[in-house]
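What you see is the complex with one protein chain gone and the rest in place.
And then chain A:
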Amino acid sequence: MNDRNRELRPFVPQPDDDMIVCRCEEITKGEIRRAVHDGMFTLTEIRRYLRTGMGLCQGQTCTKLVKGIVSRELGVRPNELGPATGRAPMRPIEMKVLAKDKEETK
């Protein structure tokens, strides 16, 4: 995936480019396809570039969809595309709760 010289087919607008794929962050299919052409070849890069999968559901709904779009754009199989990194917190959590963490463990 890290072959940055990968030749992509030219970006061709598609009729459903304005369809929302990541509902939480309201990112469209077209934006994701564009991002690939901007050089974002991994899910981690796409995520940082567009914030897909970083909203309330933490990618539970769109990860597979985004993966499909990116892999089609790159011309690879979806399972060749590595996953985005799993990090704590696993679920959205309020800052005030996280902030209390320190007190608890003292």
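Just so it is clear, contacts are C-beta pairs under 8 Å (C-beta built on N, C-alpha and C of every residue); 3 or more make two chains touch, one makes a residue touch a chain; residues count from 1.
Following the convention adopted for this analysis, contacts and distances are computed from a predicted model.
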Between "Xylose transport system permease protein XylH", "HEXXH motif domain-containing protein", "Pyridine nucleotide-disulfide oxidoreductase" or "4Fe-4S ferredoxin-type domain-containing protein", choose the name on the UniProt record of the chain that's been left out. "Pyridine nucleotide-disulfide oxidoreductase"
Decide which residue listed in A:8, A:56 or A:93 touches the omitted chain of the complex. A:93
Going by the touch rule given at the top, which residues of chain A touch the chain that is not shown? 16, 19-21, 23, 29, 60-65, 78-80, 82-83, 85-91, 93-94, 96-98, 100-101, 104-105
